[in-house]
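Removed: one protein chain of the complex. Kept in place: all other protein chains.
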């Protein structure tokens, strides 16, 4: 299973690009995949094909009215592990609490 | 003010690097800067010097027992805007809800 | 046309991962797409489907003997522009020379 974080934005559409980001989020929401928004991107979890299909749909949508698009994608793929959208954060928080107690 | 997301990990320390990530988080926590964990990194908010000082401290700490370190940093700097650690997500969610209602 | 830079590496395979990188490069080479190696990744130019198909092939190959894979992808898509693998660098160098002469 793959965790994929991405942020995609148009260049040349001014300083505020929230309108475009919201459209992408709408596509992610409809994909049915588990996801989590953060201030710098969106993390989606699924098989390679599933998560990249979401990114591509966002790109096609944005391409309708944006000529230049910039996108950053981070992938963390780990065989035999799923549910990491929650568990990765939980596991680090647990370690942190232990570290602080000591 | 700057939003900075980063993920830092050692190479050559096996597949599970949570121990090192937790140490970084401890440094972030002690910095007093607002931050938010996500499954692919940590977002910190502050002035340029403040957020990069946190990244450097994590690097110095990890360098004590790791010979090879890989790090990805994303910066979004916007003059006159602070509190974006919360507001960026909230603003996109609001737009999304409006979009779905329509 | 899309410029895509990516770097893909296994976690848990030691500090030196050149063997795996070379295999990816072999796939890129065979794709027939124009590409350029740099010390931090490889930039490929093509249509969205073409460049992402190369990334996926590298991922499938690496997945054969690596359980955890980390990948960073940067995309710069610009309608109506091709040949940017060369022209982007050339254009910046030209501006730089002008700036230095002045």
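Per-chain numbering from 1; labels A, B and C assigned in written order.
One rule holds for everything that comes next: contacts are C-beta pairs under 8 Å (C-beta built on N, C-alpha and C of every residue); 3 or more make two chains touch, one makes a residue touch a chain.
Note that this is a predicted model, so its numbers are computed, not measured.
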Visible chains in contact with the missing one: A, B, C
Touching residues on chain A - with respect to the absent chain: 9, 11-12, 14-17, 67-68, 70, 72
For chain B, residues in touch with the removed chain: 48, 52, 56, 59, 63, 67-80
Touching residues (missing chain, whole complex) on chain C: 3, 5, 7, 15, 18-19, 21-23, 25-26, 29, 36-41, 43, 72, 74, 76, 78, 84-86, 88-89, 91-93, 95-96, 99-100
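We adopt the following convention: only the chains that are shown with their structure count from here on.
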Separation of mean Cα positions, chain C and chain A [Å, integer]: 21
Separation of chain A from chain B, taking each centre as the mean of its C-alpha atoms, in whole Å: 15
Sequence positions of chain B contacting 2 or more other chains: 15, 72
